[in-house]
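Once you've had a glance at the structure underneath, I'll fire off some questions.
Excerpt of the complex: some chains, original placement.
Letters are used for the chains, namely A and B, taken in the order the chains are written, and counting of residues starts over at 1 for each.
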């Protein structure tokens, strides 16, 4: 509740066609990564067609729209955007023409040198239609393409200019190219469905389209699909790896498997560590839906305390919901989340949440539990305290807004109205994903980033 | 997955105004009871205004629409409808003019003598604009109103003519009237918010609007709110009570409390009975979301087997989802529901579902679990076998479609591809709601109905 990812991306090469339709289902599975806009671009016999719009996948694509996007390659995108940036022209995939024809591009992540690149290009006469990093990346690729012999080589050369987080899918009239930045901040995996090749931000999208997971892209790897052949460029694979650990904690869907590590299991593990390090005498463990549920499983398994459903979340509240007004935050939370009195009434409750940013929502939820009769409310958070912003594609705010920068745990517990409060220990953070074959970026919890931020 | 309720109703008298807005939030909380159409009618200074439409509450009401429906009384409705009956004119509340002015009416349930009443009225020259029972009930009230002195008396006299299930909220220019049929098939409760009086199908809607639950309406009771005064007519309260037990098993929201019995706890109890009577040696208990989750809690608590998240349900699939086609049922289920491999892989799994109608969805879900690596799949159903249709407001189909009418449990397990299958014992059915101060209708499980069906 509160932190947002920048996007989800999907790409497919399938010579038997219907690629836009497959992408549609893939995007449905990635919708949790971005709900503000979406789009699909498809290539049919070298001809590009595309459709983008504001809103959910189900709102933007009608059956008629989808049918028009026939093709043997397609790339799709779902986008999260803060309100002032949520404009039609920012919807992706970005589609454009350059010296060598058409190009479509879907991006997940955030560059840290976008401002410098933008200024550099502007001062060579470039014009920008969007406020996205995708457009900057497109410029880099378009310019490099003039200095080399293929679009994949242009992507490869672009890596030298791009600083930050970027998982990309690029589509030219004949090639589908997936690339991951050398730090591997954001996820990107690859699967197969018969002869078809599929790329997706998360493996849950492969499941949704019936594709078999093959492997993660390595940090720095560029995979090229051309006439069904798959080739890799590994010039920038340097063995480093700084995967965003908050993907395991919150962003990714629990049924995704990233770098061999089940996301659900990582959350269960976080719950187990919490139970070991921040135990409490209680009657029942409940998770704040949906992101706290897996960690609640873990806390319960480790502590032996019963794990029960604690809240019913209203599944119908979406973009069209008329909010009762920001001032009436309590009423808002009550409509979204109703505690189960029979679970919490008269009980000592352990409530598991995934993170605390400003603390306002947590305060309301704790109040709801007390109103529903909870005798004690012990909050356990399946991540460490946020102490620094993210520069790599999530909207974790500046330290001014982070409640953990202002209060210690004891003070914060009082502020929230909790009987006790415990965060995941920083030393346990990397242990929640023991199977993951990657290193991590934990900058938002430590203030230390793999790339220097100016 | 598959059985539908006919509707949810909500009404409020609040002299401080904003009743349409409150009804809007109440309907959001009742949206699970009907998603095909909805509406709100409001009275402001004796003047009726209303808006109805096809779709979810969030689609039908814009802020502008809602603001126009100002008032000190309002009644709202959400409606489930089979596809061929999902027409704008069938949306409720029904609003009409009759000899004594305007009348608005919201109905949940199903009459068994609607055909006879309709023919009787038609042969006295009546015309019908809709295919709803609400219109028939309105005729009965309108005709009785001519023979007595008040609208509440007309409702009271109408009871003699109406056979079947009906929870009603009726609004005249000055009065708000709630009524429940003498069998009490469908739920209807009452709450207070300061001086305001609120009626709703389920207590979760009272929670959503910040009202305090006061009590259930008795079967046969008519409650009249006039200028803030609340009065009851109990001429038809005969002590009988035949509340639909499937409301506890499936329809109602788990956070609702009906007749003093928590719905969630009833489901937990069903899970416990299943664990006692249909035990199995297994590694993990999982519930089919969302309706199987509470019973899974119960099965786990009673059996001691770990209860874990087994599936991730796609929360974005709604009315605008473009289905991959009915023939491709497997693909459809896979997009909606993805098993957690880390939970079920290599495990002996107990899967808890709320009911089995045709068996097609269950077959697909079991297949998904096996594909995800489950070693054994033991299906436990938190209700008895369906053996007969419902005539009182749910769309349980005829015996031709009910798979339990054709196969015994052993055969059905094989058909579904389950390693074992167990239903809630009929003898335990009534025990799942021990706190409920009511009798039950269990016709769909027994073929015995409280009212003779011709």
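Annotations for the structure displayed:
Rule of thumb we're sticking to: a contact is a pair of C-beta atoms (placed from the backbone, for glycine too) under 8 Å apart; a residue touches a chain by one contact, two chains touch by 3 or more.
Predicted model, so just to flag it, every value in this text is computed and none were measured.
Counting all copies of the one sequence in the full complex of this file gives 4, of which 2 are shown in place.
Note that in this section only the chains that are shown with their structure count from here on.
Contact residues on chain A toward chain B in their complex (touch as defined above): 21, 24-25, 28-29, 31-32, 56-59, 61-63, 66, 204, 207-208, 210, 253-255, 257, 262, 264-265, 268, 290, 293-294, 297, 301, 306-309, 311-312, 314-322, 324, 331, 334-335, 338-343.
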